[in-house]
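Omission of a single protein chain aside, the complex is shown with its protein chains in their original locations.
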Amino acid sequence: MNIRSLASNWLGFALLTILLVVVFPALLDDFRLNLVGKYLSFGFVVLGLVLCWGYTGILSLGQGIFFGLGGYCIAMFLKLEASTPEATKIQSTPGIPDFMDWNQLTELPFFWQPFHSFGFTVFAIMAVPAAIAFILAYAMFKRRVGGVYFAIITQAVTAVLTILIIGQQGYTGGINGITDLRTLLGWDIRTDGAHNILYFVCVALLLVCILIGRFILKSKLGRILVAIRDKEERVRFSGYDVANFKTFVFCAAAALAGIGGAMFTLQVGFMSPTIIGIVPSIEMVIFCALGGRLSLIGALLGALIVNAAKTTFSEMFPELWLFAMGGLFIGVTLFFPKGLAGLVDDYVRPWLVKVLFGGGAKPTDRPAPTPAE
Amino acid sequence: MRGDAAMFDYSFAELSSILVMQGFAGLILFSVFVLMALGLAIIFGQMGVINMAHGEFMILGAYVTYLTSHLFTEFLPFAYPAYFFFAMIFAFIAAGALGLLVEWVMIRHLYARPLDTLLATWGLSLILQQIFRSTFGAREVGVELPDWMMGSLNVTDSIEVQINGLFVMGLTAAITAAVLVLLFKSRWGLQVRAVTTNRTMSGAVGIDTRRVDRMTFGLGCGVAGVAGAAFTMIGSTGPTSGQLYIVDTFLVVVFGGAQSLLGTVASAFTISQSQSALEFFISGSMAKVITLLIVIGLLMLRPQGLFVLKVRR
C-alpha cells in the first residue's frame, strides 16, 4: 500500500481525532464541550446504523430502543448507588429508589438486583440491547422479512417499549425517567471536571468503535454484508446463511447503541423514555443519512452537525427552527443522497490528497459504493 | 380490584346491551383505522413511498374543517348544519393539491430510493407542523360541529349509538368503496395497478407512469385530508396532533400486506376488534401494549401481512 492511498484512507480518521481530541477541548468552554459529548453519544448509534443500514441494507427505526436500554442499564446502577439508606432515610422504605417508594414498592424488584454490580452493569449495557435485538431480528430475518417491513416493526416495538416504561412507573420511574444520578463508584459525575473526563472517555470509546467498524467493513465479512445489501438472493444461493449475517450485524449495531446510551446517561445525568420514542429513533437515522450512511466518520459528523444545528437554530430562532431542520433533511436527501460524506469523497478528499502529495492524484482507490436500492 | 369483581352483579339485559354497544365501539374504531390507513395504503402500497407526513396531511384536513366552519358561521349561517360536507370536500382538495405539489417538488426525485422518502417526508412533516403552529397558534383549536352530529340515538332503552360514530362508519364505507371502484373499475385504476406490478413494462406499453404516480400520491393525500376532517369529531386539532396517528397507521397498512387494500381493511378490523375488546377487560394502556405485541408477533409469523399480491420486482 503506497503512502498516498494510506493517507487517503486514514486522513479522515486522523482529522477526526485531531478535531475531537485537540480542537474542541481547546476552543469550547465546559458547557459546550459537555454538549458535544452528549452529541457524540449519538455517534455510537450512528456507527451501528452505518453497519446495518448503509452496508447491509437493514433500516431500523428502533435504534432508540437499544440506546435507551443501554442508558437505562447504567441509570439503574447509578440510581442504586445514589439511593443509599442514609440518603433516602425520609422514605417509608429506605434504600430503594425514590420513585419506587412513591409507588408503594417495599423492596427492590428482582431485575434491579444485579445492577448493584458494576461489572454486570457494564456487561448488560451491551448484552441487553444485543439480546433484544437478537430476539427481534432472528425470527424475522429467518423468515426473510426485510426492508420497509422490518423498519415499521422496529418502530412499533419502540412504541410498545415507551408505553410500557411510562406505564410501569413503579419499576421504571415512568415518564420522568430515572433522575438525580450523582456518583459513579463514588466519583461525582456532575462536576465540570467529571464532564470533561467523560468527554474524553466518550471520544476514546468512539474512536475504538470506529476502528472496529473499519475492521469489520474491510474484512471478508464486510464484503458479504455489501453483497447481501445489493443482491441478497445471490448470496443465499452461494451457500451463505444470510439471516445469520444480518442478525449479527443488527446485534452489533444494537450493542453500539447501548454504549451510546450509557455515555449519554453519564453525561446528561438522567435517562427518560422520551429518548426511546419514535421521534428520537427517526432522528438517529437522519443523523446517519445526513452525514453519509456509507461513511463511519461522515455519519458521526452528521450526528454532530444535526445536533449542533438543532441547538444553534433553537437558540437563535426558538419559534422558527423547525423550518431550518426540515429544510435541511429534505435538501440533503434530495441533493446529496450519499450525505455530506459523499461530497467529501467525491470532491474534497481527492483534492486534499492532491494538495498534500502533489498533482496527478487519482480519485480514492476505494470507489464510493452506491447507496442501497 | 373490587370494581372488576362487581362485573358479574349486572343483569343479563344490562350485559347484553353493553355487549352490543361494545361491538359498536369496535366498529367505530375499525372505521377510524380504515379511514386513517386508506390514504397511506394507497401511497405506500401502490407506490412504495413511505409518507411520514401522513399525519400532517390529516391535520391539514382538520384545519381546513376549522376554517370552513368559521367561513360558514360568518357568511352562510343558514347552511351551517351542512358545512361539514363542504369541509370534507375542501379538505380533500387542499390536502390533495398539497400532495401533488409535494410529489412534483420532492417525491418524484426519490422513486429510485424508497427508504429515502422516509427522511424527506419526515423533514416535510417538521415544516408542516411549524407552518400550522405559525398560522393557527401553538394551542389546539376547537372545531365546532353542527348540533345534529352530536349526541346519540336510542335504539332501545339501554342501547345508544353515537351519531358521529355512524357518520364515520358511513363515510369510511363510502370512501373505501369509491377508492376500490376507482382502482378496479376505472382506466386510471388499471394504469395504477399496472405500474405497481411492473413499472418498466407499463412505461413500455405507453402508460405515463409519472402522471400516474403524481395522481396516486395526490389521491392518497386527499383521502388523508378527508380522514383528518372526519377526525375533528373524535380527536384534537393541534400542530402536533398528526403524530398521534403515525404508528397505528403504519401498523395497519403493514399488517394488511402493503399492496392490498382489502388486506388493509382486514387488518384494521383485526386490530380494532382486539384492541376494543381488550380495553373492555383491562386498562387502556395495557390493552394497547398487548394489541401491539400481538400484531408484532403475528407479523413475525407471517411477515408478508394478511393478504399479499404477487409483485414482480
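Lettered A and B in written order, each chain numbered from 1.
Criterion: a residue touches a chain if its C-beta (ideal position, glycine included) is under 8 Å from a C-beta of that chain, and two chains touch if they have at least 3 such contacts.
Criterion: contacts and distances are computed from a predicted model.
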- Message: I notice the complex is incomplete. Of the names "Urea ABC transporter substrate-binding protein", "Aliphatic amidase expression-regulating protein", "Group 1 truncated hemoglobin" or "Transketolase family protein", which is the UniProt protein name for the chain that's not shown?
- Response: "Urea ABC transporter substrate-binding protein"
- Note on the structure: From B:125, B:237 or B:260, the answer for touching the chain not displayed is B:237
- Note on the structure: Of the candidates A:255, A:268 or A:299, the residue in contact with the absent chain is A:268
- The one of B:88, B:143, B:183 or B:251 in touch with the missing chain is B:143
- Query: Out of B:18, B:100 or B:180, which is the one that touches the chain we can't see?
  - Reply: B:18
- Hidden partner chain, residues of subunit B it touches: 1-4, 6-7, 10, 14-15, 18, 21-22, 24-25, 28-29, 32, 129-130, 133, 137-145, 150-152, 154, 160, 162-165, 233-241, 243-244, 275-276, 279-280, 283-285, 287-288
- Item | Absent chain, residues of subunit A that touch it | 29-31, 34-35, 38, 92, 99, 102, 104, 163, 166-167, 169, 174-177, 179-181, 190, 264, 268-270, 272, 274-275, 311, 314-315, 318-319, 321-322
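In the analysis below, only the chains that are shown with their structure count from here on.
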- Averaged over CA atoms, how far is the centre of subunit A from the centre of subunit B? Could you give it in whole Å? 33
- The subunit A residues in contact with subunit B across the complex are 59, 139-140, 143-145, 147-149, 151-153, 155-157, 159-160, 163-164, 166-167, 278-279, 282, 285-286, 289, 319-320, 322-323, 325-330, 332-334, 337, 371-373
- Using the touch definition up top, name the residues of subunit B that touch subunit A in the complex. 44, 48, 50, 52, 106, 109-110, 112-116, 118-120, 122-127, 129-130, 133-134, 243, 246-247, 250-251, 254, 258, 285-286, 288-289, 292-293, 295-296, 299-301, 303, 305
